[in-house]
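Just one protein chain is left out here, and the rest sit where they should.
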Amino acid sequence: MITRRSALLAASGLALLAAAGAAGPARAAEQVVKIGIDASLTGGDAQSALLVKDGALLAIDEANAGHVVPGVKFEAMVLDDGTATAGQYDPAQGATNARKMVADHNVVAAVGPQMSGVGKAMAPILSWGDLATITPSSTNPDLTDPKFAQQYRPAGKPIYFRTVATDAFQGPNMANYFADTLKVKSVYILDDTGAYGEGLANAFQAQAEKKGIKVLGHDKLDPKAADYSAVLTKIKQLNPDSLYYGGVLQAGVKLAKQAYDILPHEMPKAGGDGLSGPEMLTAVGYPANEGWYSTNASPHVTEDPAAQAWVNRYKAKFNVLPDDYAITAYDATEVIIDAVRRVAATGKPVTRSAVRDAIQTGKVKTLQGVVSFDANGDIEDRVISIFQIHHDPAYPADDMIHQFKYIGVAPQS
Amino acid sequence: MSATIPAPVGRLRAVWDRPAVRHGLLALLTAAVLLFPFVEGDDADIDSLANAAAYVALALGLNIVVGFAGLLDLGYAAFFAIGAYVYGVLSSFQVLPAWSPFWQPFAALHLVEKINQGGGDLVHFTLSFWLALPLAAVVTAGCGVLFGAPTLRLRGDYLAIVTLGFGEIVPIVARNTPYLTNGAAGLNGVQAPHLFGYNFTVQATPYYYVGMALVALLIFTSIRLRDSRIGRAWMAVREDETAASAMGIDRTRAKLLAFAIGAAFAGAVGVFYVAKLQTATPDMFGFPVSVMILVMVVLGGMGSVWGVVLGAALLSLLQSWFLPDLSEWLHTLGAAIGNDWLQQIDLARSIELIFGILLVLMMLFRREGLIPAARHAPSLDFAAQHVQGVQRGGFDGELAATALALPEPGRGNLLEVRGITVRFGGLTALNGVDLVVPAGGVVAVIGPNGSGKSTLFNVITGLVPADSGSIRFAGAEILGLPPHRILAKGLARTFQNIRLFANLTVLDNVLIGQHARLSTGAFGAVLRPPRTRAEEARALARARSIIALFGNRLAPRAAQAVSYLSYANRRRVEIARALASQPKLLLLDEPTAGMNPAETLELAEQIRSLHALGLTILLIEHKLDVVTQLADTVIVLDHGEKLAEGRPDQVRRNEEVLRAYLGRAAREALDAA
Partner (left out) sequence: MTVADVYLQQIINGLSLGAMYALLALGFTLVYGILELINFAHFNVFMVGSFVGLGVLRLLGVMPGAPALAGVALVAVLLGTLIVTMLAAGLLGVAIERLALRPLRNLRGPAAMITTIGISYILLNVVLLSLGADSKNFPNPLPSWTMPVGGAVLRLREVLIWLVSLALMAILTWFVQFTRLGKAMRATAQDAEAARMMGIEVDRIIIAAFFLGSALAGAGGLMFGLYYNFTSYIIGFTAGLRAFTAAVLGGIGNVPGAMLGGLIIGLIEALGGQLVSASWADVIIFSILVLVLVFRPAGLLGRVAPNKS
């Protein structure tokens, strides 16, 4: 971002570095199209965020290398909505990031945010800025619910798209699995007070009650607290058949560790996609994480033979195995790139508004299948996959593909 | 980020002191601020400046609390949060009561609107941004008073930790009351401001102008407050609470006022910030925000309005402009030389590290900040000091009469102290002491060290409570009144160990002495109606006349900080400060201590002149010749009890007194004489 204010800076004695900046690689004659990427790169979800960010970056690099859109050079504007203060995602930082993207006219669409809590803060700003975003992982249903249109898209058109299903499926489908497959009679529910965690836990609870599972209690965890033994002791006293946690990893990691110390090891414990991150493997560690269930609001692709070439490319570039949300992030970016391609092909200028319309009407073949959106921005195919952590010493401890065992697709109601 | 640049700053100040230069620069700055959005096309840069405006405004508010009144507030962000949530809750979709006809009139006023989210009709609050600004300011000021009332009497470091606790509690409450605040997830869809039907939405420029207008208003308010009776009272409390209170300042009120005004600033900025960001989460208002604002104030200079503006603007832009640009250039450099580490570097993340380093460096090497608040005249050089001989100044004639404007002395006994007993733990400092000062008299209290003389003064002026007894002044009981009320009744004092407001000028000290005789309040200070202007002009004239009473001892030094003055001159300033309060009774605690014989003589003459003009005087003095010269009556204290009372010559011959007070050797010396 070298703008007019650079002159000001140069005057303040940084002329040397300014010269280095000017001597950098010359801008080609191509049009620069920026894609915003927003993820929670600081705090409890940093490792999962990295997988998502790298998924999007891979798509951008490949599009540039393959000249997928002639005359257009894609650039990423990577923004971090995690703050040290929050220790995880921070909606206010997300809002600041959204304003940053809106303020830069070269940004025509965005991938992200990773978290629903951030999405709720960003959506109105993006709406006023007419900037479409595709989230690879935020699953709270309110964001795309037409009931809340005045709140989350005040300017009118849908701008919040998803390459994942929502918690309207993720929570209830897991409740179905609890009732039908695990056959639990009672459950204790926890959430991390976040928009995502609370929504997911409530959706799970509603369906669990419908399925006749007795809900013995629903408590909230302060993600910044160190000690959950008080509430876990309370749960132990009530002795439920199972535990469900709605939330992300800052609280999730500590919960898993302390639950291992206090609750019976054989008690089924589960969370949503907020727990499907490398931190569950590395920060919780074995054997405390053993047996935990988690879900993803997307089809399981990383073990799909057709995706192996992609997995290898990802591994080669970033030296880490991807997870399914790296794929949804890659897919989201592919959808944007395809939209830009189609706009550019008509000869019209690549504007935010045109790109948004193109995303809305797109039908794009991606790793997870053909992605298309309904009138609210939700993905048409809704699949919830279930995983269970089971340590396989043959693979590295942080191997997202082999340590999270794929169980299957959760039963739809 | 050089912390020590005194010489250039000194030269700059000389230029700055010329009014033409100052007004020219201000006009230039205003023009630059107004024109910036037309010159700069990048919305992101304009938005950064709008954010900077919010931080400058916050720093100005904290500066009133920390800089002016000296109250270290480590939870200032709590008020920012309260303001933010006031607007956030009343203009978002968080609280949606069911619609009923009750809301109809509010809808007509555009305060609410009827919406439907499936289910029944609901009330959506749509409080106007422009109404919210003053509303939030009033609400947060109220919270400031509620929180401050019990805590502001704590010592400075305790106050810091209590405010820190308060600063932690407010976001936790916000996190734990989700029906009102949506908890940790925060408020969403807060309404953007509208002006004459124009919706600000997410554009940068309208917010920029609103932010700058807010800053201009707060700078104006800060400066007006600083240069007023209110501002002087704050600085007096900051310098020495006890002395401030003895000089007629209600310290609790002064502190509460500072706290409330600082909170009001934060409340208004909270509204602005939330309207701009359109979300409010508890994490936006934690301890790091309070510290950041404190760093801005410390960097700029505590108490210095323009310093704080500069400090806050610099740090805010450091975060949003300088560090990202520097990182960008390092990335380019890294790409050019193929260094991966340089390409990854993100300096903006280290902003809090920079804050920490700045705090430490500023405290170690430049505590007064980039632009120091106190701008005193330098000490007189040798030539200036010796250009004329000493002029003692005069107490006779018109000057003294206009300067002092003493109230009528009245008749009978001005002060009656009856049976005063004071105990500190097991120690009895005063035991049933009686004392009478007739109107128009001069009474001296003598006694060995530790005999309770100063304690007696402290009891009379309300600084120390008595266990029993009565003190009547002009017929009315004053025992138990707070010191500032006692001063207002017409008793002013000096202190044995000189308690001036050391970092303030001679003139300011004397002006503070007039506090109880002036009436300007916060609104008057800011709006400066003709009445306030006239009052200030009178106060200034009076202060100058009182300083003139001391001849060229003080007059040429009126603009110097009193800490630069000689010991004798400081004593004179303290007497001048006491005189400024138009006392009926002047209590002087060892006024000639530390003076040479010539100076002692001069001061004694001045005291006699004061007495001749109608002032009643109660004095503690060790120098017996001074006592003999001045006093009608002498009272001798020993071990907290009255040993003797009478005319100086009687007391001088009292055996007991001589034994207790002078010892045997002195008795022999006297006999020999």
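Read from first to last, the chains carry the letters A and B; within each, the first residue is number 1.
As a convention for this text, a residue touches a chain if its C-beta (ideal position, glycine included) is under 8 Å from a C-beta of that chain, and two chains touch if they have at least 3 such contacts.
Since the model is a prediction, treat every value here as computed from it, not as a measurement.
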Among the options B:90, B:112 or B:358, the absent chain makes contact with B:358
Checked against the full complex, the residue among A:128, A:148, A:161 or A:228 that touches the missing chain is A:228
The listed residue (B:162, B:192, B:565 or B:634) that touches the chain absent from the view is B:162
The one residue from A:53, A:220 or A:382 touching the chain left out of view is A:220
Chain A positions in touch with the non-displayed chain are 42-44, 46-47, 82, 84, 87, 193, 219-222, 224-231, 233-234, 236-237, 239, 250, 253-254, 257-258, 261, 279, 282-286, 397
Hidden partner sits against chain B at residues 70, 72, 74, 150-151, 154, 156-158, 160-162, 164-166, 168-169, 172-173, 175-176, 242, 287, 291, 294, 298, 349-350, 352-353, 355-360, 363-364, 367
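Operating definition for what follows: only the chains that are shown with their structure count from here on.
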Here the gap between chain A and chain B, centre to centre from mean Cα coordinates and rounded to Å, is 51
Contacts from chain B onto chain A in the complex sit at residues 39-47, 92-93, 115, 117-118, 175, 178, 182-186, 188-189, 192, 201-202, 204, 277-281, 283-284, 286, 288, 321-322, 324-326, 328-330, 332-333, 335-336, 349, 352
Within their complex, chain A touches chain B through residues 1-6, 9, 14, 17-18, 20-21, 23-25, 42, 83-86, 90-92, 94-96, 98-100, 102-105, 117, 120-121, 123-125, 128-129, 147-148, 150-152, 154-155, 192-195, 198, 222-223
